[in-house]
Every structure is written in C-alpha cells, then in structure tokens.
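A protein chain is absent from this complex, but the other protein chains hold their places.
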Amino acid sequence: MSSTAEPKAPPVNRVGLTVKEYGGSKSTLCVGCGHDVITRQITQALYEMSIPPYKVAKMSGIGCSSKTTAYFADRGHGFNAVHGRMPAVATGAMMVNPSLLAVGVSGDGDTASIGAGQFVHMLRRNVPMVYIVENNGVYGLTKGQFSATADAGSKLKTGVVNDLPAIDLCAIAIELGCGYVARSFSGDMKQLVALLKGALAHRGTALLDVISPCVTFNNHDSSTKSYKWAKEHEIPIQEIGFIPFYEEISVDYEPGTTQDIELHDGSHIRLRKLRADYDATNKAQALALCQEAQEKTEFLTGLLYVEPTKKDFLELSGLSRDPIVTMPETKFRPPKKALDEIMESLK
Amino acid sequence: MSSTAEPKAPPVNRVGLTVKEYGGSKSTLCVGCGHDVITRQITQALYEMSIPPYKVAKMSGIGCSSKTTAYFADRGHGFNAVHGRMPAVATGAMMVNPSLLAVGVSGDGDTASIGAGQFVHMLRRNVPMVYIVENNGVYGLTKGQFSATADAGSKLKTGVVNDLPAIDLCAIAIELGCGYVARSFSGDMKQLVALLKGALAHRGTALLDVISPCVTFNNHDSSTKSYKWAKEHEIPIQEIGFIPFYEEISVDYEPGTTQDIELHDGSHIRLRKLRADYDATNKAQALALCQEAQEKTEFLTGLLYVEPTKKDFLELSGLSRDPIVTMPETKFRPPKKALDEIMESLK
Amino acid sequence: MSTAVLEEKHSESPSQPPVINDFSIHVATANGSGSMSSNNILMRAIFQMGIPVSGKNLFPSNIQGLPTWFTIRASKDGFVARRRDVGVLICMNPETAHEDVRTVTPGAAVIYEESLKLDTLRNDVIFYPVPFQKLVLELVSDGKLRRLAVNMIYVGVAAWLLGIEMAEIEKAVARQFKSKAAAVEINMKAIRGGLEWAEKNLAKRDAFRFERMNATAGKIIIEGNAASAIGCMMAGVQFLAWYPITPSSSLAESLIDYAGKYRLDPETGAPTLSVVQAEDELAALGMVLGAGWAGARAMTTTSGPGISLMAEFTGLGYYAEVPAVIVDIQRVGPSTGLPTRTMQGDITSTYNLSHGDARHILLLPGSVQECYSMAMDAFDLAERFQTPVFLMSDLDLGMNNWMADPFPFSDRPLDRGKVLRTKEELDAHIAKFKEFARYRDVDGDGIPWRTLPGFIDAPAATYFTRGSGHNERATYTERPDDYKNNMDRLARKFETAKSYVPRPAVSDGTGARVGIIAYGSSDFAVEEARGLLGRKGLATDYLRLRALPFTPETTAFIAAHDRVYVVDQNRDGQMYDLLRLEIGGDTSKLRSIRHYDGFPLDAETVIEGIEAGEKN
Partner (left out) sequence: MSTAVLEEKHSESPSQPPVINDFSIHVATANGSGSMSSNNILMRAIFQMGIPVSGKNLFPSNIQGLPTWFTIRASKDGFVARRRDVGVLICMNPETAHEDVRTVTPGAAVIYEESLKLDTLRNDVIFYPVPFQKLVLELVSDGKLRRLAVNMIYVGVAAWLLGIEMAEIEKAVARQFKSKAAAVEINMKAIRGGLEWAEKNLAKRDAFRFERMNATAGKIIIEGNAASAIGCMMAGVQFLAWYPITPSSSLAESLIDYAGKYRLDPETGAPTLSVVQAEDELAALGMVLGAGWAGARAMTTTSGPGISLMAEFTGLGYYAEVPAVIVDIQRVGPSTGLPTRTMQGDITSTYNLSHGDARHILLLPGSVQECYSMAMDAFDLAERFQTPVFLMSDLDLGMNNWMADPFPFSDRPLDRGKVLRTKEELDAHIAKFKEFARYRDVDGDGIPWRTLPGFIDAPAATYFTRGSGHNERATYTERPDDYKNNMDRLARKFETAKSYVPRPAVSDGTGARVGIIAYGSSDFAVEEARGLLGRKGLATDYLRLRALPFTPETTAFIAAHDRVYVVDQNRDGQMYDLLRLEIGGDTSKLRSIRHYDGFPLDAETVIEGIEAGEKN
C-alpha cells in the first residue's frame, strides 16, 4: 500500500494508518525520562506490525511508567488499574475477549514490589499479553525511593544505599516457564523495537524488562540504572531481526551463528548470536545466563529465552478463541428446559 | 546431663527438658495427615537442638498446615496470622527481637498462591527464620481445591484436572538467593529431622519444602502428592548428618564423596553425596538441578542449596543483635535537648 | 410392617400428649465420620412423607474428628428457623455426649451408644440405649465400611422410633447413592438391622412421631449457595474468578458443575463461562473488573476476609464505574473469626467498602428463592449502574438445606445497561449528544454510557479508564470542579438505584403499633416469632429489607408504627444504624435486637427482644 501513497502523503501501514495514528496524548513525564523513549518504540512497533489500534487493550498499574499507556494508541481502550494489580485486570479482560491485544506497561515498583504476587501468577498462567517493565530501580512517582530491582549497593542522590539484592524479573519469568523473556534498554531503540514486534506476535505472556533511566531521581553516577551506566555496560547477546508473517523469509543464514524462531502467527525472529553457542530456546542455558550475569553484574540484553509453542491460559483453560463477550445471548443464557431439569433433580 | 539422670526418668536435653516438654496441644487434623508427621519431627529437632522453648516464636498463616504450630512447643508463643501473610508478621517480630527463634509453618496454598508476594520478599530480605511449607498440592482446609504447587496434569478424586504448571518453591528460593533450601518428604523422617536441625542452626531464611500428603483430598493414586507416589519416586541427593557446635567433629571423610558445611553457630552439616559431584554450595548447579527435576518430574530431596555466610536482614539493616524490645527506655526515648535542638532548627 | 408395630407400642406409651410432625431431631457425631449421608436420608424420607423439614449442619472449622451436629427440624406449619429445644437426640459422639444430653428439653428421646451409659445423667428424658458397635459387627462384614454403616443403623432406629416409612427411606437411600446397587444394599442392610433390633428390643416411651401429610408435594430441597449458582448461570454469567473460602466455595463449585453441563456452546462444545481460580481475593476482583470492563457479566464469590481484601479494587470499580457482581456468604468475623458459623457482620463495611466517599448496592436475599432470583438481579443492576453490586448471603442460608417451590424461569430480557456496542449505536449517540463522553450524564439519571474495548473500529469510541481524577471525557484532571461534579454524579446515580433495587417485602395494614424490620436469613425466625407473639396477643407488622440503598417503603413503614424493632445478626446493630441514618430526625422509635453468637437466629431471641422492649 504505502508504495501507492501520494508522494507528499505520510506513509501508511497495511491497515492504512500513519504512525501518527498510533499516537496518544502528550506525555507529562520529565524531559528525558526513559519511559518516553519506550513509548515511542511501542508506537513504532504497533504501527509497523499494522495492528488495528482499536484492538489494543492498554493495561497498566500506577506509577510514572504506568501513566505511559495514555501516551500511545489512543484509538485503543486503556485501563489504568490500581498499584501492582494490573495482571489480574488484564487476565480478566483477555479471558473474555482474546481478540484483544493486551499491551501492559508497568514499573519495577509496580511489578517487583507490590506486584510480585500477581506477576508470578500471571507468568504461571501464561496470560496472553505483552508485559513491559519500565525498570529504573526506583519509585519515580513517589520521588525516588528504591524498588525491589535496585542493585545491592547502589546509592541514591540523598546518599541512601540499597542493601538488598535486586530481583531479576527475567530469571523469575524463565523459572516460571514464560515463553518470551527479553531484557533491553530504552537507549537501544533498534533492539527494543525488534523485541517488541516479536512480543506482539508471540502468543502467551511476553515479558520485556527494559532498563529505563529515571533522569530525575536515579540517573546520577553512583546509579546502576543510569543512561551512562547502561550505555557503558550493555552487552547485547544477539542481533535481533523480525520478519512478519506476510514477508518472504530468506533461508540463507548460517545455522551455527544464527537462530531462527517461528512464532505462532508465522512471523520469524532471527537471532544473530553475539555469544557463541547461546541457545535462546534452552531453559537451562537461559537460567544459567541470568545467574552468571547476576554474579558478574553484567548487563546482558536481548531475547534471553523463547518457547513459542507453549499453550497460553486460554488453551490451558479449554476456552475457544471465539470471544465470550461477543457471543449471542442464546449461547450463554440457558433455556427453561435446563432449569426444569435441575429443579426435577432437587425434588 | 542425660547420663546423670535417674534410670527411670525420661531423658532430658542440654537445657534439662524432656521431649514431652516440647509438645503442644492435641492435633485436630485428619488421622494420617502428613502434617502431623512433620509436627513430630519439628518437636524432635527442637528437643535435640536443646532450644529453650520460650524463645521459639511459632509463626503461621491459615490452613491445616498453619494450624500445626499449636501442636508443638506450647512453651513458646505462637502467632497464627491471616492467610498468606505470615512472612510480614514474622519479619516485624524478628526485626525487633532477633533473640527469638522463628519457626514458620505454612502450606502450599498459604505460600505459593495467596502468599507468593510476601514469600518472594521474605526471601529477598533473608529474614532470619525457618520457613516450612507443608506441601500437599491442595487447599486442605477448604476441602481440596488445587494449589499453585499442584503438578500439571494431576487429577482430583472429583476428576478435576490441574492444567497449570507447578510453582517450584525451592527453585524460586534459590533464584532469590535464599541461603538454605531443602526439599523433603514427611515420610522420610530421618532426613527431615536432620534438615530441620540444620535449618534451626542456619542464620537467615531457611526454606524447607516438605511434601506432606493430604490423606483426605489428595492421597489417591492419580495424585503426585500422595504417600505412594512420594515413596516410590523420592530420590535423596545426599545422606545428611548434623553435628551440633558442642560436639567433636571427626575430620575423617572423603572430600570427594562428602561435603562438610559449617554453619554460623559452629554446627556442621555433613552431606554424603548420592549424586556424584553435586555441589550444594553452587547456585548454578542448584538451579540446574531443579530445572532438570522439573523436566523429568523427578522428586529429588535433600539440601539443594546452602550458603551459610549470607548476611541476614538484621545485618543488612545495620541493626545490632541486641533486641530493640528489651532496651531500656533511656535508649529509645530522646532527651529534651534533642527536641530543643530540632525546634531551634525550625525557627 | 413397622408402622403397625409402632401403633401397638405407642398404645403402651405413657400419657404425655403425642407431638406429631413438629419437633427437631439433633444428631451429634464427629465430622468426617460420614454421617452426612445418614442425616440426608433421614431428612429426605421425612420430606417425602409430605412433612415440611429443614436441615442445619453445625460443623467445625476442620476436616475430620471434631464435633458436628445436624439438626432436622420438622414443622407441620412450615417453620424452618433454628429451634432451641430438641425433641430427639441421637448421640454418636462420646466427646460431646454428656453436654448434648444435658442440653435437651425434658421429655426428649435420646438414642445413644449403649456403652456410653448416659442414662444416669438425667431422669426427665427418655433413653434408648443401642449397641451400635455390636450391631455393626454383625451387620457389616467389611471392616472398612463399618465406620460409615454405623450411622445407617441410627437411621433404622429412628425410623422405628418416629414412624418414618421404610418405603421412603429406601427411596432416599437410592437417591443418596445414585442407585449404586452395592452401596444401596449394604446401607439398607444396616438400616433394616437397626430397625429390626429396635422393634425387638425397645419400647416406645416418648411422645414424638411423624405422620404422613401432604405439605411438600412438588417442592425441592436446596442449599442457598446452589440456588445462587443456578441464578448466576441462568443470568448468563460469563466470567467467574474466585478463591476458595468457607462458606462460599460451594457456590463457585456448584456453578462450575452446572456450567459444565448447561453452559457449553451448542456448536463448538466450548464453555461459555470462563473460570479462573485466582491466587487470592484481591486478584479475583481485579480479574472480575477486567472482564466487566471488557463487556462480560463477571462475578466473584467470597466471605468476610475476602471482602476486606477487595476494598481497594471495589473503590476502583465504584469510581471508574465498572460492573461487577460480588457475592459475600457472610461468616463470623472479624478476622478469621469462626469460618463455619453464621453472621450478618459485613453490612456496614461492605456498604462503605473502600477509602474515600463510596456507597454500594447490596442485595439481601431472605430465602433460597431469593438466593436464586437476586443473583439474576445482581447482574442486571451491576451492568445498569456500572458498579460493583454485592449479594449478601450468609452461611445459614448458603450452606444449609431449605425446602422451596421450584424456581420460576425468568424470561425477563437481560438488562445489559447503557452500552454502545456497534458503530451504528455510537453514531446515533453522537448524532444525539454531539459526542461520546464516557462520564457525561446525558440522561440526567447519573448513569453515563460506555463502550467496550475492541468492539468499534472508530477513534471516537475509545476512552481511558482510570482510578485517578477524570472529567466527563475520561481525561485526567485535577480540577476541583471536575472532581466535585463527578462525585456528585455518582451520588445522583446512587439515588437512581433506589428505583431499581428490589423493594422490601412488607406485611402490614393490620393496624399493629409494633413493627419489625429484618433482612436475610433472619426472616425464618422473625416469621415464626410473629406467629408466637400473635398467639400471645402481640400483633406485629413486618418489613423485610431486600436491598440497600433503602427505598421509600421503609421510611413509610417506620413512620406508620410506634416502635420498630430492627433485627441484626451482628454485635453492632449495623442495619439498625443505617436505618437511623436513613430516617434522620427523630430516631427514637427504632430499637435494636442483636444476635451474634454464630448460631442461626431463633424465634425465641426475637420474642425475648421484643417483649423486653415492650415492657419498658
């Protein structure tokens, strides 16, 4: 389509929309906040994947990060839940209308602190949704206290030091069998947009733990969640390519150095290994990698683990993909005869 | 002492108490419930460790398992909290009185379902306590619904099948850096009592995930949490010996086949390996082991991971071991001078 | 034939006047001992003889070995409330035997295991020692089955003693064991054994017995939770999230059972009810709000502790205006309290659930019929008012056995509320009101219109749902006027609800000066109390509340009487307080009767309360 567009007219995607039409309201975050960068990548990915915006269900909790669902795809509905409890709300919505595409945005406090319990159970259920953690190691909206992903020993501007170990959300997710686990950095836009596209094409929970510096409260030099630190320490484990289902895929790649993963919708993820013989489909390797990274405090980014064929919560629950909310009343309202039968049995 | 005791008199331990004096009120659980067996081992371990019972703080949530803290050591205080929230209560108690020895008993529903969030944060903080999960894969007290540790595919008597994967509490604990992680079976009393003693001597959170069959709701043949299944499938990875700090320890053991771990109080745990070159002090190996066991649905028991030198939450918080609750008022009530100083600064 | 035998024996019995079809049988056992089937068989058989019955199970909060009592009340006049006096006691639990005997009414019949030697305890009751253990050894060869079979023996003894027809017992047994031949046979053998032994060895000396009547034809026996489950299913519930808790689990579980049979897509065979066993109640309500927001009829069911955990999400549902049905099967609180005892203790906290200013619609079923019908009402109200609606049942209503007429089918169209489902509906709305503004009160009733995610492919259709400040267009705001306008509209919406909620059930116009106001499971005891008071010459009018907010009938009723007694099954007189706030002005004619010991309310308590009040 885009080829046939007027020279002057802005390019449109396969559903005839411009990238602008995937935008949202104006951000009220601090200038330079990592979250705004991620918002742009989400917008871009939705556009490039030609997702009908009205099918997008934007889910979030409470926090600066959670606010960002208002800043993209305002042609889709959004639900800003209570703090730390977005997974439950998303689960309910997707179980009655799987035709929605749930894009969840949360923060490290919203997910790892108050939200740890729901996070664990969302992963265990493999609820179909993209779950993005905009991870800055602090509670931005409440003015910069440490969250549960702050690294041990890291220091606030106020001098307060965090003594507790960080929760590694990716490791937890892999352990709980999540089928798409990635770590990225808001500064690495190319990688991030590729990972987002893969996540949008994945069926089941796709977790993206994205380091997203808080410029106001946690971007100083003694911080391990600052732009500076992340830029200096990021080690991508792969170069990530995404080939949508509607595109030809070239078969010419060297199996040794490149891994090709087909997703349930026929899209492919191409991983050019930067780490010799790391197999992103091997759970044990993935766990070991996280473990190693924790010990060496390495900042490894990329698609840490992928298992595209896992059943999602709908399949596990034996539900059809035909949304319950759009069924005709006749299908969910039993006839008189059903009631009579029951009454008979109670006489 | 016990040697000097009258021939007829029952033996006493180093604090002059008989095992009876570590008992509690009569159990109201079902005849044959695994939990009652564990209660007996806890009683035995407390006795053999010569722990002054009045120093024992028995913590629990809600469930058949959580009731059992009333069935041992009634010379110690007990706190039966609300469902799934025992870790928080224990944390508060231990942070103000570390001279207590917290023995927590929970269930798989209490810990892995409603309690997942607090469980994660207790582990992250390394709260000094023994945390025992009496794991039967179901909610016993509410009549046998599946919990989050029920294995995928397991079936209730009613025919209901569990489609979701089980949460592996030990793997989560190891991932979160818990310093003492063991899995056992209420039917394996010798192993269990040894693991309990080690846990009582450990400083920091000691997790014991003990398979404890629910004879009323989950002990049938299609259950993977039944006595039969556990007996048939248990594979101990070590033979476990415990040498209390006050006993001579023999140095004659072959390093290759046996691992000796010294705990902070000077006690030792002797692990005679039944699995060649498994190093229980190696986190990566421990994680890999859990992973392997999950894949093969093997029931591996023993001390999966131990790291006796980890700082507990008190040290991490910079608190002294001198209990805040027993300090004289003069130490926690500031003098007039302090207030005046503050008032000056506000003028 | 046993009844024949009975006749003669009775002729021998002493002079005390016979008590026919109007007494309670109290069976004391230990839980997990399998006595439940025996008790059901007894109750069923009496019911099949055409005699009105109700069955109450008083069970402990554990699974096996602790004392349990099952009370079967037969009442020719159809009274079903708990009754303090016990006519027939069946003593199977050594642990409680002595206290059980002490508490029965003089003249009661006491059937007990011989070896317990209870007959020395009192001389004003009639003892029937039975060698249950010996008998079961003779009657049942298979040792494993004896623990259960022993309970069948007392069925036989009771049948003989009270004149329960064996034919009906056989029917009941067949029904109980779904006519599994083997089970039926061995149990019938035990029952017959008991009966025959009693015929040979006992002489009827008490006054209690049953005689066939015709008051139960066509009726059903059901627990309130099952009734609510049926109501939810018939209402077309599409999503259930729940977390197990006594006494509400059985509601979720029977809904799941029924749905497994009656809620499968005729074409695909796929379930049309989506069920999630949540990790806790907090998550359960979160899921329900997600499903309700997405357009489903969504519900959860819980009890007090769950209600407490739902406080924050309930506030979100109220303020963001998302439909949800929450069933509270009330038990004794606060905290864990007594999980297996009944109470109406959550009224105040639920009515105001959430921090900040919030008010919720509460439905107050007073019978199993209403557990069924109000479950349906709840979904209509939740969708109509786009807010959480609470169905306030309790353990007595929910878990005990009640007789009722078969539930009527409702072909009333579902009220799905103000939803714009299609582009056409949206365009029409915009044509009429210029734009779609999620929180604008275009109709003047405080209820705005809503759209559903993923339904309409049009920019104008979407809005952003949030628990923080929002204006009519659902955009973020901190403006004082926006906030106030929105809160005032919510108050207006609550006003509108008054003309939609179930009206109270009023029986007045008798010219009585004394009124009674009660709700929920108190109805049975209150009706019985009114009857007895009437006979004592104290006429009373009665208003049974069926919902909050209150409706004008209630204020009118209070105005029309000199003294109005408000019956609460809680310590703090929770409904009494809400009523005082409702009528305002002079509240002194309202008086509070409170029952809160965990047992179901009985008529005596109501009578004592009113008589005490009428004295002063």
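Every chain is named by a letter (A, B and C) in the order it is written, and numbering of its residues begins at 1.
Operating definition for what follows: a residue touches a chain if its C-beta (ideal position, glycine included) is under 8 Å from a C-beta of that chain, and two chains touch if they have at least 3 such contacts.
Everything quoted here is computed from the prediction, not taken from an experiment.
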Visible contact partners (per top-of-document touch definition) of the missing chain: A, B, C
Which of C:F132, C:Y319 or C:F557 contacts the chain that the document leaves out: C:Y319
Omitted-chain contact residue, chosen from B:R75, B:H233 or B:R272: B:R75
Touch with the omitted chain, as defined above, among C:D119, C:D508 or C:D597: C:D597
Sole contact to the chain not displayed, among C:L309, C:M403 or C:A529: C:L309
Residues belonging to chain C that touch the chain removed from view: 60-61, 304-305, 307-309, 311-312, 315-316, 318-320, 332-341, 343, 345-346, 348-350, 352-359, 466-469, 478, 480-481, 483-484, 487-488, 491, 570-572, 574, 577, 580-581, 584-588, 596-599
Contact footprint on chain A, counting only the chain that is left out: 28-31, 62, 64, 67, 82-84, 113-114, 116, 139-143, 145-146, 148, 216
Contact set of chain B toward the excluded chain (per top definition): 25, 52, 54-55, 57-58, 69-70, 74-82, 85, 87-97, 99-100, 117-118, 120-121, 125, 317-320, 322, 324-327, 329, 331-334, 336, 338-340, 342-343, 346-347
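Definition applied: only the chains that are shown with their structure count from here on.
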Gap in Å, rounded to a whole number, between the CA centres of chain B and chain A: 35
Distance between the centres, which are taken as Cα means, of chain C and chain A, whole angstrom: 44
Residues of chain B engaged with two or more neighbouring chains: 113-114, 116, 148
Junction residues of chain C, two or more chains touched: 279-280
